[in-house]
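Here's the structure we're looking at; comments come further down.
Incomplete set of chains, arranged as in the complex.
Per-chain numbering from 1; labels A and B assigned in written order.
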Amino acid sequence: MGSIWGERLRLSLFGESHGPGVGMVLDGLPAGIPVDLERVRAFLDRRAPGRDPWSTPRKETDQPEILSGLYQGRTTGTPLAALIRNADTRSADYARLAATPRPGHADRAGAVRYGGFADPRGGGHFSGRLTAPLTLAGALCREGLRPLGIRVVGHAAAIAGIADDPLFPDAGDMGRPAVDPEAWPGGRFPAILEAAGAAMEAAIGAARAAGDSVGGRVEAAVLGLPEGIGDPMFGGVESRAASLLYGIPGVKAVGFGLAEGFADVRGSFANDAFHDTPQGLRPRTNHNGG
Amino acid sequence: MGSIWGERLRLSLFGESHGPGVGMVLDGLPAGIPVDLERVRAFLDRRAPGRDPWSTPRKETDQPEILSGLYQGRTTGTPLAALIRNADTRSADYARLAATPRPGHADRAGAVRYGGFADPRGGGHFSGRLTAPLTLAGALCREGLRPLGIRVVGHAAAIAGIADDPLFPDAGDMGRPAVDPEAWPGGRFPAILEAAGAAMEAAIGAARAAGDSVGGRVEAAVLGLPEGIGDPMFGGVESRAASLLYGIPGVKAVGFGLAEGFADVRGSFANDAFHDTPQGLRPRTNHNGG
């Protein structure tokens, strides 16, 4: 399986790149969350390809239809299902896939795993298209997190070797606020430094002109979480976040805090020592991303 | 949660009685199962209300749209999702539900459980309407069981105190075949004895004329299962079947073999002794429904 994730909140994704559509069922959302569908759609639009010069050229309208779980503008507490119909599905492009699997895609693994019966058009269920219902699920969860004061922010930290400023200018300084990319205008490239964003955009364009693509690194932060979130062992925030993030095609490394930088520092630096504050015990630094 | 069931094969149900539709996602179906959609629809038609004089008067067309997981007539191995749109949704009928919960329904429990945010129209997610995608899931699973020679049969064993003949005339006789209700013509009342079926139909009609309804008992059997199915403790066939069957509204008792009859017999009768046969060790009787 694998297309169902979670325990208290369960996300079930379905659909193929070139079938009738893609969608999701979210089971376990609390009842009574007000959902602003305009805001949800705007969030989905930030993902939709074809809007910006730097993303893939496929055009998608991505208007989700809510099938259940919303009543009079609020979640009912029972499963919230939504469908996003596929529009621009030029299957002919993929006719030769059965013969020649694309490198870096699941074409070959899927063909072996499913004995040749997986839908090969556009990667089928393994398509990046599945990030549309995943983004929709995220947008719906944000509606529930918003009244709790919990925000998720992120930016393109590096693309093609071009680095943006970090979200927290001093990784160890708990006192300085993160940039809020949600305040950016819609068409802006998601980088803090406009010059870095422009250079990234140019690098993407240059690679595309050469029939190629570029790698990058995304930095994200969840702000406003209460202390004590998570469960022991495999139920920690890191285990759960990583298992979700690796569901996004193209993600090949996930780290927290200093991430791979921990390999090169001593414990005395890596550990975030506590000190007393008027708000209670607080760590002085945040090298662990906690 | 609760609307997701299973481990190797997971079923996720969604939808409300008076929302856009009801549906299901089946994750874990093996790849390559040929699916005859005509047969699936015919199976769904046997459930659909309004077809027969004895069932509830709501008219439904119940044409499922397969959204994913089928390609060139076979399962892909990735999630199979389907949507059944609601048509006959007279919400006005239910306008007074918030004030007066229907007895024997989930109106009250749902209102408490979800803090008043559950969709009250027609029971919302708790409606008998959810048996439509459940039946669809069953029809799809039957497509996969068919090539394995596994059949599921059943009939109305008793309604309003009127008893049908049992599926296996001698509950202890392993040698006599079950009646196959799948061979019955579509419009036939699901009883083995035509006279019993006619009496049941009349009893249903009489109760309805009196603004009432009747109780009953369904007997079903799975034929052709290999030995050794199931897991220990809570993973036995009985635990799993019961947890599914209690998902059907109106089911209030589930038993296997002699069921409640076990209370009145001695162990020497209840146990099914093994004897040697040309096919290997076999039980002589089947009081345990195994």
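Quick note on the criterion: a contact is a pair of C-beta atoms (placed from the backbone, for glycine too) under 8 Å apart; a residue touches a chain by one contact, two chains touch by 3 or more.
From a predicted model like this one, the values you see are computed outputs, not experimental measurements.
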Checklist entry - So 2 chains are in place, but how many copies does the full assembly in this file really have? => result 4
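Just so we're on the same page, only the chains that are shown with their structure count from here on.
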Checklist entry - How many Å are there between the centre of chain A and the centre of chain B, using C-alpha atoms for each centre? => result 39
Item to check | Partner chain A, residues of chain B touching it in the complex | outcome: 1-4, 8, 10, 12-16, 19-23, 25, 27-28, 31-32, 65-69, 71, 74-81, 83, 113-119, 124-125
